[in-house]
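One structure is given here, and the rest of the page talks about it.
Of the protein chains in this complex, one is absent; all others appear in place.
Right after this comes chain A.
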Amino acid sequence: MASPSPIPYDRRSSRASSTAGQPASDLLVVGGPPNSPSPLELFLRASNLPSSKTRISKIPPDLHMLEYVSSCDTNLICLICHSPFDKPVKLACDHYFCRDCLDHAFEVQPDGHKTCPTCRGRVDTDTGVLPVPKILEKMLDELVVKCPNTKSGCTWVDSRVNVNDHVMLYCEYTLVECPSHECRLPIFQKEFHKGCLHYTLSCEHCHTSLMKKDLEVGYITQRHQKTHCSNRFTACPHCDAEVLRLDLKVHVNDSCPKMVIPCPGTILGCHFTAERTEVIKHENACPMATMAPHFRDQQARIERNEARFEPLARKVGILEDGLSNITNMLYPANPNDSSFPVTNPLDPNHSDAFPPAPLIPTPDFRLPPASFPPVPPTNDQSQTPFNNPSQPPFDSQVHHLLTLHDSLRDEVSRIANALTDLEGRTNMMIINENQRVKDEMLHTNAAINSMRMQLHWLMSATLHQRTSNSTGTSTARAGGSTSSNSNGNGRAQGASGASTSLGARAEASGTLHAPMRRLSDSTRQDTKL
């Protein structure tokens, strides 16, 4: 809580009630420009008061004074102030009161004999005053209240827990001290930035003195001019009816029977002009007046459509530019080649001179038939096509663009098809090649296998030969020593000799094994290639 001394509050609140309550009569500061010190101000300055600290300070709202939106549970009401509890406390005897109410009740009781207002039970003021349950505080916080400045015009309604913040920070109708250093009168927070408004003016109609602030604040002005101002009525200059000055304009424009007005059919050419009563009679007979509302409707519709038209036209211009950019990008033709239409694809004059497919696979891009005049895609013209009466109608432009768009789309799909085709073909080629390679590999594998088989056979044959040879030679040597010219032996020796030579070759092939393999590798490589 802010803590200015209670004295300025007192002064301010009493001042507030006297000035705000009687705006017209009870004027304390009389005359003079805003900053000339009045006797009252001098007095206030003399009797000072912690000035700078309390300048913009506001009075915190008194919860007892609040107006509650709905009636509140009777259990939440303090028996002393008959309002919902404000900062409630509990006594040992289980009776609840607002802290302030209880303190006041204790104040008038003799010291040492404080009793509970409800049950007269003795209360020890040091230990007998207890906090209340949280739920009670919650229930109190949720009570819905109106802003204490409701009477000044504030419409705020919210939970009670927020009222302090609202009044101290946000409410525009909270009274604060006048921004002028000379003046200490209160003023609404929303008027604060306007400077000191506490000087008197006279109402322009009744010459009653009023505070500037009261004329500034809308609702008081209206109240003054509606109910207080002695000169608030004025006679209508046309019909002599007495109307409120505030309402005079409305009266003359809308209802004064003597005001001279034209027939409502004037927009259709009716030239009748007379007093309102006459015009009303005339209206019933005038066909143009009957038609007028319809025409006004149509007019309004046309205006609406025109308003919508403008941005659309601009959008078309932008789209056209974009399109021509795209086309130029797609067909970067030689600008010198005037016969090539893509330099200006929007020019349908060239569409007939389109050359048959050039070197690159140019799409079959045909422009729409030249059923409308050319639309040069220059910026300034496309952005203001409607200021120029020679421009083609809006429809044909759109049509043209649409056709262009269509042909572009066709081309794109064609390219897409070609791409798919190409892809398919590539795939096919890859598959074929793969197949071929696979076949060849199989071939090679088979050849290698047969070679291995052969080698195997040869090896095993050689091994076989060698074992039989070793036994054969020993017998042959024995036989040779005994009988060297035996025919069977000689044949056997010949065979063994052949087998020996074969074994030697097999040995040689065994040593040559690695290079042989490398050879086969190289041959495989050859087949691969």
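Here is the rule we use: contacts are C-beta pairs under 8 Å (C-beta built on N, C-alpha and C of every residue); 3 or more make two chains touch, one makes a residue touch a chain; residues count from 1.
By our rule, contacts and distances are computed from a predicted model.
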Listed names "Transcription factor like", "Mitotic-spindle organizing protein 1", "Exosome complex component RRP45" or "Ubiquitin-conjugating enzyme E2 2", matching UniProt entry of the absent chain: "Ubiquitin-conjugating enzyme E2 2"
Option touching the unshown chain, where A:81, A:274 or A:330 are the choices: A:81
Missing-partner contacts on chain A, residue numbers: 1, 3, 5-6, 9-10, 13, 62, 64-65, 79-83, 99-101, 103-105, 107-108, 115, 117-118, 120
